[in-house]
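In this view, the complex is presented without one of its protein chains, the others remaining in place.
Each chain gets a letter, A and B, in the order it is written, and its residues are counted from 1.
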Amino acid sequence: MTHLSSETFGQNARDALRDPILHGALRSLADNFVERRRAAVSSVDDWEGLREKARAIKDETLLHLDKYLLRFVENAERGGVVVHWARDGHEACGIVLDLVNGAEAKMVVKSKSMATEEIHLNEALESAGIEPIETDLGEWIIQLAGETPSHIVVPAIHKTKSQIADLFVEKVGIDKTGDVDVLTGTARRILRRKFAEAKVGISGVNFGVAETGTILILENEGNIRMTTGLPKTHIAVMGIEKIIPKFADLDVFLKLLPRSGTGQRLTAYQSLITGIKRNTDDEGPDEIHIVLLDNGRSRMLAHPVTRQSLACIRCGACLNACPVYQQVGGHAYGSVYPGPIGAVITPQLIGISKAKQLPYASSLCGACREVCPVKIDIPELLLHLRAEIADGSRANPGRKKQFGEMVAFRLYGAMWSNARLYNFGTKASRLMQRLIVRDGKIGKAGRFISKVIPPLGAWTAWRDAPAVAPRTFREQWRGKLESNDGN
Amino acid sequence: MVEVLRRVDCGVVFDERQTCCGQPAFNTGYRREAQKFAKRFIEIFEESDADAIVSPSGSCTAMVKHFYELFPDDEEWRKRSERIAARTHEFCSFLVNVLKVDDVGASSSGRITWHDACHGLRDLGLRDEPRRLLKNVKGTEFVELQNADVCCGFGGTFSVKFPEISAGILDNKIEAIEKANVDAIVSGDSSCLMQIGGRLSRIGSKVKTMHIAEILASQE
Partner (left out) sequence: METRGTNINENARATILASIRQSLAASERLDRVRSEHHHASENRSSVGEQIRPAISQDALIENFRINLESVGGRCVIAKHENEASDYLRGLISRRQMKLVATSDSNLVKRIVESITDIEFIQNASTDVLFECDLGVTGAQSAIAETGTLVLESEAESHRLTSLVPPVHLCILDAGKIRQTLGEILESVGAELSPTITFITGASRTSDIELTLAIGVHGPAELHVIVIAD
C-alpha cells in the first residue's frame, strides 16, 4: 500500500504519462465531464450571477467565520447534536475513535468524505482494531484495491471496468464479468448487510447552515442515507469552512454544486439533517456527533489570496478542466486533494516544503478559474505560493537546483532591465547560437548542451527551438520603420 | 504590427529603452525582480503622451494589467500601475475595440485556424476579436480549431520544468491541428507559437505558424 508522495510529483507524472490505461481513462473523463458540465450550465439563466452570489456568500462567511461557526454550533446543539472541536487530524481521529469505542462498535460504515481522507481516518480506525467499510461504490473499489482516490467525485476513475472486475474476482469471489450492472449489484448486495449490522455510520458534510444548525449531505447512490439513517450513531466530520450563513443560501449552492460536479441539475438525494429525532421510536440514529475540523484551515484565513481556498465546495470541476490533471491523473499529485485545488491547498495543509513542486505543476492557463463555481482564482493562488517558495529559497538557498534558478532569475533581472545589456545579450546569443542552429532552428540538444543549459535540453527533447531572428525588431525599427511613420 | 497599425491610420512610436514586462519572473515567483521590471516599464511609458500602449502579446498585456499586485505596500506605485494598465491594450483588442476596425486590408492564401492563447482569452477576454480580423483576410479560408481554447502546454517555465506534461498537452493540440487540415495556425502569443511550431517542426509538418500580426500585415 505505498502511496505516492507530493515531493516526487515530477517522477510521478512521468510514470503516469507512460500508462496507456490511465491515459484512456483520463481522456474519457475529460470528454465526458467537460461536456456534461457545459450542458448543465446552459440550463441556468444567469450562471455568472450565481457564481458571483456564491462567492459573495463565501467571502462574507469566511470574513466572519468565528461568528457563523458559533451560531452553527449553538443551533446544532439546540437540536440535540453533540459538537466536537478538532484542532488537527490527529485530534479528530481521536474523537471519532472514542465515539466508536463508546458505541462498542468493531465495524463502521463510511460514506465518501474527503475530510476523512485528509485526516487518514481509516488508518487510525484500523490501527485500533476497527474495520471501516467504505460504502460509496468508487471508494469501496479503491478500498478493496488498497489505493487512494484519484478524483474528488469519481475516486476510481483511473480504473477500467476490466480491472475492477478482476478486483472483484480476487477480493469478493464472483466470476469475471463485463456487466457494470452485475458489478454494481454485487456491491449493493454485500454492502447492504453492512448497513444493517453497523452500529456507527461516519459521513462528511457538504454544507453546514449557521442559521439553523442543519447539515446537508448530497449523493447519488443512497449510501449516505443508509449510513446516516440506519446505525444508532451518526458521526459527521466537517471542515470548518463548510459553513454558510442562511438556510436560503442552500438554493445557490444546490444549483452550482451538482452541475459543476457531475453535470446534473440535482443529485439523486439530498439529506438535510437538523438535530436528532424527537421521539425514541422515530427512525434515525439516537446520537448525532459533528466533528469540526480545523487542520490548518484557520491559518488560510490570514491572507486574502489564500482565504479563497476555503470557498471550495469540492465539486471537482477544476480537475476535469485542467490540462495537467488530464495528462497525469490524481495519484501523481501524491496528496489527498489532487488537481488545481489540490495544488494550492496541499502545500497549505501539509507545509510548502513537503509539496514544493505542486504550485509549479501548472501552465497557468486559467481553465480552472473559469469553471470554478465559487470563482476561486487558482492561478493567483499558485503565483502566491510560487512567490513564497522563491522567497523561501532566497532566505535558504539550500538546494542546488533552486539556487541555480534563483541566480538565473537574478541575472535576468539585472541584464534585461538594462536596454544596452539586453541588446548586447541578443547579439551575443545570435552569435553563439551558430554552434547549434541548423536550418534556422535548434534541434534536439546533445547531452553536453543539455547539461550546461538544462532548459534547452528539456525543451528540445520534444520540440525544435527557433533561432534568434536575423534582424531584431529594434534593428528593423532603426532601419526604416521609424522613418516611415507618417505622423 | 507596426505596418498594420499604420495602414489603419494609427501613428506608432517605439521607445527603445523598453526591455521586458517581467512576466517570467512574476510567474516563477521572483516578485522582487518582477517589481523592478514593472517599475521600469511604468517609468518609461509614463513619459509617452501616446493615446495607447499596444502589445502584440496577450500575456504581456495581462502582466501589465497585474502590475498593481506587485505593490501591496505602496499606494503610489499601485495607482501608477493602474494608470498605465488602463492605457495598455493587446493588438487585436486595440484594432477591434478601440479603433473599431476589423478589416485591415490583409490578404493571404490557404486554410487558416486560430489558437486561443490562455492569457489573451481568459485574462483579457479576447475571443471574437481575432476571429473577426482573421475572417476578413482575403484569400484565406478560416476554420475553427477543435478545442481552440485549450492550453498549448507552454506555461513559461512549466514547459521546461515539466517538459513531459507540457509535451502531452501539446500533443492534443497538434492532433487537433492535424485534424483541421490547415495550412497555417495563427495565434496572438509568440510563446504559444514557439511551443506549437517547435513540435510541428520536429515532426516535419508542413503547417506554418503565424502570429496574427504577420498575417494581418500580409498583402500577398
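Here is the rule we use: contacts are C-beta pairs under 8 Å (C-beta built on N, C-alpha and C of every residue); 3 or more make two chains touch, one makes a residue touch a chain.
The shown structure was predicted, so the numbers you read here are calculated from the model rather than taken from an experiment.
Colleague: Touching the absent chain in the whole complex: find that residue among A:5, A:267 or A:423.
Modeller: Hidden-chain contact among the options goes to A:267.
Colleague: Which residue among A:108, A:257 or A:292 touches the omitted chain?
Modeller: Of all options in A:108, A:257 or A:292, contact with the hidden chain holds for A:292.
Colleague: Among A:58, A:110, A:225 or A:331, which one touches the chain that has been omitted from the display?
Modeller: A:225
Colleague: In the complete assembly, which of A:41, A:254 or A:445 touches the absent chain?
Modeller: A:254
Colleague: Considering the complete complex, identify which of A:6, A:212 or A:327 is in touch with the unshown chain.
Modeller: A:212
Colleague: In the complete complex, which positions of chain A touch the hidden chain?
Modeller: 25, 28-29, 32-33, 46, 49-50, 52-53, 56, 63-66, 69-70, 79, 82, 84-87, 91, 94-95, 98-99, 101-102, 135-138, 141, 154-157, 159-161, 164, 180-181, 183-185, 187-188, 191-192, 195-196, 212, 214, 220-223, 225-226, 229-230, 240, 247-248, 250-252, 254-255, 262, 265-278, 282-284, 287, 292, 294, 298-304, 307
Colleague: Taking the full complex into account, what residues of chain B touch the chain not shown?
Modeller: 68, 72, 78, 82
We take it that only the chains that are shown with their structure count from here on.
Colleague: What is the distance, in whole Å, between the centres of chain A and chain B, each centre taken as the mean of its C-alpha atoms?
Modeller: It comes to 30 Å between the two C-alpha centres.
Colleague: Taking the touch rule as given, give the residues of chain B at its contact with chain A in the complex, in rising order.
Modeller: 2, 6, 11-14, 16-20, 24-33, 36-37, 40, 118-119, 122-123, 150-151, 153-170, 172, 194-195, 197-199, 201-202
Colleague: Applying the document's contact rule, which stretches of chain A touch chain B when the two form their complex?
Modeller: 10, 13-14, 17, 323-324, 326-328, 360-367, 369-370, 383, 385-391, 394, 405-406, 409-410, 412-413, 416-419, 422, 441, 443, 454-455, 458-459, 461-466, 473-474, 477-478, 481-482, 484-487
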